[in-house]
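Reviewing the structure listed below.
A single protein chain has been omitted; all remaining protein chains appear in their positions.
Naming follows writing order (A, B and C), and every chain is counted from residue 1.
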Amino acid sequence: MNAARAAARRLPLAAIGGVALVVLMACLPLLNISIPGVLPTPTYQPGALALLSLAMIFAALALTYNMLLGTSGMLSFGHALYFGAGAYGLGIALENLGVPLFPGVFIALVGGLIIALVTGVVAMRVSGIPFAMVTLAFAQAGSVLVRRNSAVTGGEEGLSLNTEGVPDWLVGVADTRNLYWATLLVLVIVYLVALWVDRSRLGHLARATRENELRVRVLGLEPNRARLIVFVIAAVCASLVGVAYMLLQSGTVPRAVSADLTITVLVIVVLGGVGFRWGAIVGGVIYTLLDQRLTVLANSDVIESLPSVLRIPLSEPLFILGTLFILVVMFLPGGIAGTVDSRLRRWRAGRAGADQVDGSAVERLEDADAEPAREEARS
Amino acid sequence: MTAAVPPALRVEGLGLQIGGATILQDVDLDVPAGSLVGVIGPNGAGKTTLFNTISGVVRPTAGRILMDGRDITGTSIPARARAGLGRTFQTSSNFPRLSVLENVRMAAQATTGGSYSLLRFPGRGDDATRAAIESLEAVGLADKAHLAAGDISHGDKRKLEIATLLATDASLILLDEPMAGVGSGDVAGLVERIRDLHRTKGCTVLMVEHHLEVLMGLVDRVAVMVSGSIIAFDTPETIMADPRVQAAYLGSAA
Amino acid sequence: MSTLVLVLLTGIGLGALYFLVASGLSLIYGLMHVLNFAHGAFLTFGAFIGWEVARRLDSTSWWAFAVSILVGGLVGAGVAALTELALIRPLYERHIEQVLVTVGLAFAAVALYEGIWGSDPIYISAPAWMKETTSVLGASVPNTYWVLMLAATALLISLVVFLRYTRFGTIIRAGVENRAMVTALGIDVRTAFLLVFAIGGSAAGVGGVLAAHYTGYVSAHLGSTLLIFAFIVTVIGGLGSLPGAAIASVLVAVLQQFANYYMGGTGDIIVVVALAGVLLVRPSGLLGRRFA
Partner (left out) sequence: MSAVLEVVGLSGSIAGQQVVEDVSFTVPDRGITAVLGRNGVGKTSTLRSIMGLIDRRGEVTLAGERIDGLRTHRIVQRGVGYVPEDREVFSRLTVAENLQLAVRQKKPNWELVDSLFPDLVARRSQMAGTLSGGQQQMVSLARALVNDNRILLVDEPTKGLAPLIVEQVAAALAEAATTVPILLVEQNLEVVRQLAGDAVVLSGGRVVHTGSASAMLADDELTHRLLGVGVAPATGGAR
């Protein structure tokens, strides 16, 4: 068996698998599948669809965050700002400008773009941990703006979606199915954008910048320019996810711009495995399901009957998630995807050793496009 | 005189002081276009710092640097690179988690343009990929193209540095101890690669090297640095016979 | 005139509170290059425990106040030291992971506080004098601000004395420059790490008790809000620079109070704008060295 040809076969296989998964997801509302303990209702009912939609929102948001942390090595604590810009942007456009849905979406995305450009340029004056602190400050300013200007944003109460401009098929509980499909579409779009960025010259440059900034400069390239472009793309994608969230929830609360949300997304990406697109998706789904199930658990009789030393921590889902996150960082450095990936590589290497491969140099060169071993890949 | 063709690199009165310590002092150097020049001197003489000031990593506190007659003293590292300056580092520094091919392609991509493009995809038919493969074949690294650059041997990392330079269109190249840490068996091969690099690209090369014997057969001229200054700049034969060089190298204590 | 004085003095008082939080952050970052996200959680813990202690005594008495400050400082130091030993030390030199575990800790701690003390603010009582005002140049300055200023000044002076005149202080200053060389002189630099965490934690714990008196209540989110301002202050002052943090604390807080008073409550936003301005002009901060 030839390694290069095997690689060539692997790629369409992954693509076919991905398409099949998307088709399956698209068919779920038409099927009657029950997964007790995971989904609250069978898949054709609104309860399960709403939960799955939320999971896809988090998966998509995690994908956009992975562009920052995974592809470009930027640790941002302010990503929620752009998500919130999408959600609030759409809400405000529909409420105050009275435009129909799609122009409203456009306005929300442009708003996200402008905010990302302005804050990105400033934040990129520093890098590393100072960058994280500065992005956090910007998100905090956004959060304060949202909470203060209650006339426009609804303040602490949040902003509910003005459904006048929204087509009927996207409104109300009965149409959860359509919203589910819309969310799936957004997830697919964000995935394709992430894939596109990773495969482009820009994406390669971003990865190189992550690895060795000085060398990028010595080659005549500007690391910050590459970073800024990726940053803005990720931000606009986050705005798109925010738009979907606004539609799905028929409203938004200030938490959508808070540091809490950014940290939630960070938790998802680290849990899933930094640098892996599928890791971000798996992380988003696991997080949402876990969060939901833990909330159910927290209110269950079993927990109520425990002594307070156990009851109090166990009745706080965020406490359990925070603890889980610490454990992952300390004991599972690659996250879920990173661990699976290195196991898989070791297994493959073992098999390749068994039947020695020897393609021509050029064939192997072409195979070299696959990302090299990331044994020591740690955020 | 040679006023018609400006030197590829001209360093005038270069000085660097850090916290009261003098690292470089009044360094003057004219490197004619197309020449291959060696820089020798004991450890701590300021050779690497000289390279760092030329490539823009460190700002000098006095003096000017001119490339092809243009003053580049105040420009950024990337701007100097785009003007045709390429360099390697003393300790190999690559993109450790990218493949060998991707490492070289990053250099080729910087030259062919579109590095920030979302519309160009590095792949088989891509011009940057092809240039990278050619460069890797030229240094004999083609069969390791798919390995992560952080995992290859030290000698291979040195070859990778040369391949990276081959893939650019640099006209002035600074090599900082290209032989450091390379086993004696590989030195001859590496010398050949440097000669190739110089010949095929027709560029100007300035290299720091301790291995005087290596320089003898390779370079046109040798600059000797001691304590932050250049004390001699001449043909290898003359330099070898210079007692000041002997003293500088073997130490003048007692 | 009297408003100007009032705004200025309350600004300095708020700056004092910022400094109580930022000093620990800055010390820890300077020595260990760890951004301690859990610093706010230390602060909140100090505030809760301080309140629990005070209410069991006579929370309107001075000695209960003094005991709550002392206890706040002690538990802050204890929790911080435990954090260093259990979470930071095993991830030695892996800075991003170190930041991430402190993020997880902050996340979990806030949830735990909500579980124990509920999510609503708990209003606290204090010695009567603290609720009164003192008149300075016509301005009636709430007495809490004087306590804050006193505490921050005491902290600054004791930190400076500690760093300059004790062996541990010398070790910390040397470690900021070159940790490897400190160990190569036969000194276990990890002791200094533990100490810096404990000092930062105790400053945060004391800050927590005082912050509760400043706002009038304790809540699980008390620390998170202050932490963000502390971040801004440390970036503006220059990461790792203690004097930078002190100067920036006062500048930022005074600016914030002025904007709040004269520009219609825009203080929080103005502070972020100031941060942006400082970054554009001087990315390393007022007193910072250039960071990599």
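Heads up, the rule we're going with is that a contact is a pair of C-beta atoms (placed from the backbone, for glycine too) under 8 Å apart; a residue touches a chain by one contact, two chains touch by 3 or more.
Computed from a predicted model, the values in this text were never measured in an experiment.
Listed by label, the shown chains that the missing chain touches in the whole complex are B, C. Looking at C:28, C:69, C:189 or C:271, the residue that reaches the missing chain in the full complex is C:189. Taking the complete complex into account, C:173 is the one of C:173, C:221 or C:282 that touches the chain left out.
Interface residues of chain B facing the missing partner chain: 19-21, 42-46, 90, 96, 150-151, 154, 177, 179-181, 183-184, 210-213, 216-217, 227, 236-237, 240, 245-246, 249-254.
Considering the complete assembly, chain C touches the hidden chain via residues 167, 170-171, 173-174, 177-178, 180-189.
Note that only the chains that are shown with their structure count from here on.
The central chain of the assembly on a C-alpha centroid basis is A. Using the average of C-alpha coordinates as each chain's centre, C ends up farthest from chain B. A straight line joining the Cα centres of chain A and chain B is 43 Å long.
The distance from the centre of chain A to the centre of chain C, with each centre set as the mean of the Cα atoms, comes to 33 Å. Chain geometry summary: the mean Cα position of chain B and that of chain C are 48 Å apart.
If you check the complex, the residues on chain A that touch chain C are 75, 122-123, 125-130, 132-134, 136-138, 140-141, 144-145, 148, 259, 263, 266-267, 270, 312-313, 315-323, 325-326, 329-330, 333, 378-379. Across the interface of their complex, chain A is touched by residues 29, 33, 35, 87, 90-91, 94-97, 99-101, 103-112, 114-116, 224, 228, 231-232, 234-235, 239, 265, 268-269, 272, 275-276, 279-280, 283, 291-292 of chain C.
Against chain B, in their complex, chain A makes its touches with residues 196-197, 199-202, 204-205, 207-208, 211-212, 214-222, 225-226, 229, 361-362, 364-374, 376-377.
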